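With one protein chain held back, the other chains of the complex are shown just where they sit.
Chain naming follows the written order as A and B, and within any one chain the residues start at number 1.
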Amino acid sequence: MNAPDRSARTPRAVTAAAFAVPVAFLGVFFAVPVATLISTGLREGGRWDLGAVGEVLTSPSTRSVAWFTLWQAVVSTAATVVAALPAAWLIGRIRFPGRSLLMAALIVPFVLPTVVVGTAFLAVLGPDGPVAALGGVLGFDVDLRRTATAVILAHVFFNYAVVARTVGAAWMAVDPAAEDAARTLGADRWTTFRTVTLPQLRPALAGAASIVFLFTFTSFGVVKILGGPRIATIEVEIHRLTTQLLDLRTASVLSLLQLAAVIAALALYRRAGARRGSARTRAGRSVLHRPAGAERWGVAATITSAALLVGVPIATLVWRSFDTAGGPGLGYYRALGSTGRGSALFVPPAEAVRNSLVIGAAAATTALIVGGLAAVGLHRLGGRARGVADSSLMLPLGVSAVTVGFGFLIALDEPPLDLRTSPLLIPAAQAVIAIPFVVRTLLPALDAVPARLREAAAALGAPPHRVWWEVDARLLRRPALGALGFAYAISLGEFGATVFIARADAPTVPVAIFRALSQPGALNVGQAMALSTVLLALTAAVMLLVDRVGDARVGGF
Amino acid sequence: MSSLTVRGVSKAFGGLTVLDGVDLAVEDGSTLALLGPSGSGKSTLLRIVAGLDQPDAGSVHLDDDDVTHRPAHRRGVGVVFQDQALFPHLDVAGNVGFGLRMAGVDRRERSVRVRDALDVVGLSGYEHRDPATLSGGEAQRVALARALAPRPAVVLLDEPLAALDQLLRERLLVELRSLFDDLDVTVVAVTHDPTEAAALGDRIAVLLDGRIAQVGAPGAVIAAPASAEVAGLVGQRNVFDGRVVEGGVETSLGLLAVDPAGHAGPVALLVPPSAVVPTPDGPLRGRVRGLLYRSGTPVAIVAGVGPRDDPDRMSPTDGPTLDVLAEPGWVVGDEVTLRIHAASVHLMVR
Partner (left out) sequence: MTSTRRTLSALLAASLVVAACGDDDAETTTPDPEHGAATSITMLTHDSFDVSEEVLAAFTEATGITVELLPSGDAGSMLNQAILTKGSPQGDVLFGVDSTFLSRALDEDLFLAYESPALEDVDESLVLDPEHRVTPIDTGDVCLNYDKAGLAEAGLEPPADLADLADPAYAGTLVVENPATSSPGLAYLLATVAEFGEDGWQDHWRALRANDVEVAAGWEEAYYGSFSGAAGSPGDRPIVVSYASSPPAEVIFAEEPLDEAPTGVVEGTCYRQIEFAGILAGTEHEEAAQQLVDFLLSPTFQEDVPLNMFVYPVIDVELPAEFVEHGAQPQDPYLLEADVVAANRDAWIEEWTEIVLR
């Protein structure tokens, strides 16, 4: 009836103040370093060398890398959507024991470090793994290592939760009464799904798919470990050009190319998101029912496929951590506690766990504060500006860690901002990656706070700051805790940026895993597996808490 | 407790005028029912009085203070929202005590006043209930207690009973009315329901298209609406267009010998059902299309009403429809003859 008069209640100054911190933070820790590196690559003797852009873009090697990147991202996205759709149905419709456990388990791959996943997949897909064993039984010689298939499978593993949880939440919001109505009007189950359910899920599907596309298009660790030398995405190529060849010119053009693709994916995501509101208001719980009849087979099949896709790699990893030379045992775990070798750089893995927990707490807190302020600012923005600002916050997900890392070296090398070796750099870098997820969690929650409650508080005598504290802050506590937990989990698993800046004496768990894997000897491999399992358990525990505390929408995906 | 005065308040949203020079005065301790259809601007007026929106022009006064630019939290105006807007994160006592806490009332006094406020609305012992577990009526009472607890100068109610079922609504209406009398508080209640307006208000102000169309005592507004639109809004049904002519008013019911009382040209007529008398020799006839009970009184919907001696007008769909107090024994399909008591007909501007 009455359009709320935003400008009257929230002066521009408040919005600007809320944005100041995230803008400064992302400027220092993301935008400036990236811009510096790209301009270093594209400036020749103080002059822009824009010829490079055309030259690199038209070269056959760029075209082949770009084509593969696009191709694998599209196929990975489609495969993920198809594979995870049954799980979305399960989440959106079925009540079953262990539901919240499944929800938490699904998100674990998403926050696992790529080193761990790569190693696990090598084990699964290698000649001694279950896939080869199955192939052997069927009379095929299967070795999927170093193939695009392996990369795509790992991408499905990684992003399964994005589709399952996002679309599952949308499915919950689809009114079952409309489906019932279609059935009484003569539509069979499949027709009902196609004509009634699917159209309502489409915005969520498009949103999830564009996020999966973003992640797979910029995939690095998985491609590097599983793809072998014949396969490179743009991101892998940027890394190679930057760290090995120091060809910043080509790398800068590729960075811009990737950025353009990422912006396109984000624009798609935004369009999908803008149409999402309609289906979201219904309370979800009541639409869940116990499976009956043929549905039980569907549930069984879905859980089995989820277990195969997500469970087998995890199970293989866990199994290998117990599979010592002398039979199953805790040998590798015991080794974690020992201080071993007395090297100047050696850090007992148990201490790496401590480092991870400490850095995670700092990163998650930073992400919550910066992301929370960004969410407040976005909440007060309207229209196009909001969409653009929202997408900009997600850009760090689409820029190579090596670009940011090398950018740090050049851009942040002078006092007062010589942060290159500062211990604060790790939590800051991890926070940059976690902020989009915090915003995606808090912004919908903030938008969902009824304006009426704020007005009621004001009418009862609460000045603006107390309205914020008594209403918004209280109602956001659960989503904020959820966002904090999710940011924590992301920080625990973050590898790409961390390995670049981790101090020698304070590695995180993923960095310690990486180091253990680069040392020869069974004990090191075993410790890496044991550490991976510890990380897995930590992450799962955090996500379980997050699911208990927050709602299914944590992370926004 | 204060008097409330609104002077020349205008407000537009995006070029659309919602309020257009509204003047209102509510006496200290009295209750004004602000009646209007949806979109008439009544909620906007209420938000402006509460300080939740700013008027484009005009002013709001509490007693002699111009409070137009005083923000909501310093205005001392209590609001009961249509959807209650109870804080989901606070229990009933937390909700009711919220305004007291904002005012810095200490914990002990607060708990006493919360208890008192809950007593007043008949919810003693509800202190520790979660708002989500309350019924609609209970939630409405909590919202009322919350608005009343800080002893505001003026209380505003936005469609206070819209969310409730019929039975509960009537019971609460009476309770509210006696509560306002007992508390001696200045109240503005916004509603679209004339029954509610009449039951709650010492006076009714009718808001139409952003302007005050009529202000007066409930009986006066309902019995003698100022225009056909107001008549429709207060629930009157037998409203017809007419034209003042020699010897009365010419209408689709024929010429009625009504005293023009200063009106000329096109007018609107209100024919109260009590002014229509069934009589065998009445000049009008029609056919009973439906029978219904309004508050226990049988009412016949008589269609195709027209002069009885006009043979062309016998079709049941031809001619206007009139609500008539039904005679015992009438059944649907009966043809009846009627007379209109011209002296009871109310003329209005068109």
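Please note the rule applied: contacts are C-beta pairs under 8 Å (C-beta built on N, C-alpha and C of every residue); 3 or more make two chains touch, one makes a residue touch a chain.
Being a predicted model, the structure only gives us computed values, none of them experimental.
Asker: Taking the complete complex into account, which shown chains does the hidden chain touch?
Answerer: A
Asker: Pick out which of A:P22, A:G129 or A:G372 touches the chain that's been left out of the picture.
Answerer: Counting the whole complex, the residue in contact with the absent chain is A:G129.
Asker: Using the touch definition from the top, which of A:R249, A:R270 or A:R515 touches the missing chain?
Answerer: Result: among the candidates, A:R515 touches the missing chain.
Asker: Which listed residue (A:F30, A:W171 or A:Y488) would be found touching the missing chain in the intact complex?
Answerer: A:Y488
Asker: Tell me which of A:V82, A:A260, A:L330 or A:V358 is the one touching the absent chain.
Answerer: Candidates A:V82, A:A260, A:L330 or A:V358; residue touching the omitted chain: A:V358.
Asker: Could I get the residues of chain A that touch the absent chain, sorted low to high?
Answerer: Touch set of chain A with respect to the missing chain: 40, 119, 122-123, 126-129, 145-146, 224-225, 227-230, 240, 242-246, 320, 323-326, 331, 341-346, 354-355, 357-362, 364-365, 406, 409-410, 413-414, 420-421, 423, 478, 481, 484-485, 488, 499-500, 503-506, 515, 517-526, 529, 545-546, 548-549.
Keep this in mind: only the chains that are shown with their structure count from here on.
Asker: Starting from the mean Cα coordinates of chain A and chain B, work out the distance between those two points in Å.
Answerer: That gives a centre separation of 55 Å.
Asker: Along chain B, where are the residues that touch chain A in the complex?
Answerer: Going through chain B, the ones touching chain A are 13-14, 18, 38-39, 43-44, 47, 50-54, 71-79, 81, 83, 85, 87-89, 98-99, 102-103, 146-147, 150.
Asker: Show me the residue ranges of chain A that touch chain B in the complex, using the header's touch definition.
Answerer: 1-3, 5, 8, 450, 452-453, 455-464, 466-467, 470-471, 474-475
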